[in-house]
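This report refers to the structure that appears directly beneath it.
Note that one protein chain of the assembly has been removed; the remaining protein chains are unaltered in position.
The block that comes next holds chain A.
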Amino acid sequence: MWTTFLVVLKMNLRSRSALFWLIVFPIVLATMFNGVFGQITEGYDIKPMSMAVVKDANWKRTAGAGAFVDALAGKEPSSDATTGAHEGTATGLDQQLIDITTVTSTAEARRRIADDAVQGYLNADGSGRLRMTLSSDTAGTATSSDGNVTVTIAALHGAIELYNRTDAITRETLEDHPTAAASARFWRSVGDAAGLTREVTLTNVKPDPIARYYYALLGMSCLMAMSYAVAAVTFAQANLSALGIRRTVAPLGRVRQLLAGFLASWLCAGTSLLIALAYIRYGCGVLLGGREPAAVLAVGVASFMSCALGTMIGAIPRLPHGVKIGLTSAISCVLSLFSGLYGSFAMELSDWITRHAPVLALVNPAQQVTNLFYDILYYDGYRPFAATCVNLLVMSAVFLAVGAILLRRQRYEHL
């Protein structure tokens, strides 16, 4: 049995097509994901915009505007700004949104825009409201493809709107309660949002929507690894191959030969998945929530299920080995569609199935393998992960039982 185990191991490790599809292919696909999704993620980073600040008479009458733009520029408030009444106003942003160029008039600011020296300007109107004007190029870019500019402009709009609302409320309060102007506590509270909102973490780690694609890739790789078990069964069955005839005639029981093949296939499938997982984790930097040991356990469970499914497919009578390998690829590709591998549409389809037809998601092995890693990353506890493990083990038991029935029923009528 040990020799059979070693031979199946060698057979799997020396099979070029298996090595390609089970080790090279996931790494190539993960690298492609990394390239595509990495650029998308970078595209949504906030990058400071060069803005002129028009410090004219209106600006000087607008208390707190200086402190506000300094905060937008990521600087300590200037001494002149801190003298303003709105010194407590906060942007609520930790990042630098603008690089400031000080000008004295809107005309000068427009000239700077025309010279491409700045992308826009900030000024205060007669009523003390801050306004942002963008160059036509910048505005055009924001509506087209440049994600960085879009995000930065959105953040600036939000911050300026917050400033204007706070300013308006402060003015109304002072009109209704003129005595409040003398209260230092009042001024400290203006614009102070601290305590009104609280950051709550509902997941184990910060959600990473991109990670699901990598997990779906692991699901597909796992199903592709079925081919190991398919070959192990096909080449041990007398009615499926000439090799099977030779091995069946030998004085080593069929169960022991099949068991040796299964264990070797499990080891190979697990190893190939571990390689893919390691590359995704350390090569592509996809998080596992600090639960790497659980991910290794997930690989063990997933590869066991994969080999069980492979055993069942391998045991189908009368189908040649090549057809079964084709079937393995087809099943992997189709089921991966429903686990969200092929882009946002597939991901939405996967979510729709999970919400509206949960049983289908439950019986989709690709989805369940994807869920294994998803559970590890997102959930605080291990209960969902354990539930998915149990589901996969139940699936494995069913696949093995069907495979065993198929193998027992075969009486080699078509040798």
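Please note the rule applied: a residue touches a chain if its C-beta (ideal position, glycine included) is under 8 Å from a C-beta of that chain, and two chains touch if they have at least 3 such contacts; residues count from 1.
Throughout what follows, contacts and distances are computed from a predicted model.
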Original post:
Quick one: the chain not pictured, UniProt calls it what, "ABC transporter ATP-binding protein", "LPXTG-site transpeptidase (Sortase) family protein", "EfeO-type cupredoxin-like domain-containing protein" or "Cell cycle protein, FtsW/RodA/SpoVE family"?
Top reply: "ABC transporter ATP-binding protein"
Original post:
Among A:Ala250, A:Val323, A:Leu360 or A:Ala397, which residue is in contact with the omitted chain in the full complex?
Top reply: A:Ala250
Subject >> Identified contact with the non-displayed chain, of A:Ala63, A:Val151, A:Ile210 or A:Ala238 >> reply: A:Ala238
Subject >> Footprint left on chain A by the chain that the document does not show >> reply: 3-4, 7, 10-11, 14-15, 235, 238, 241-243, 245-254, 411-413, 415
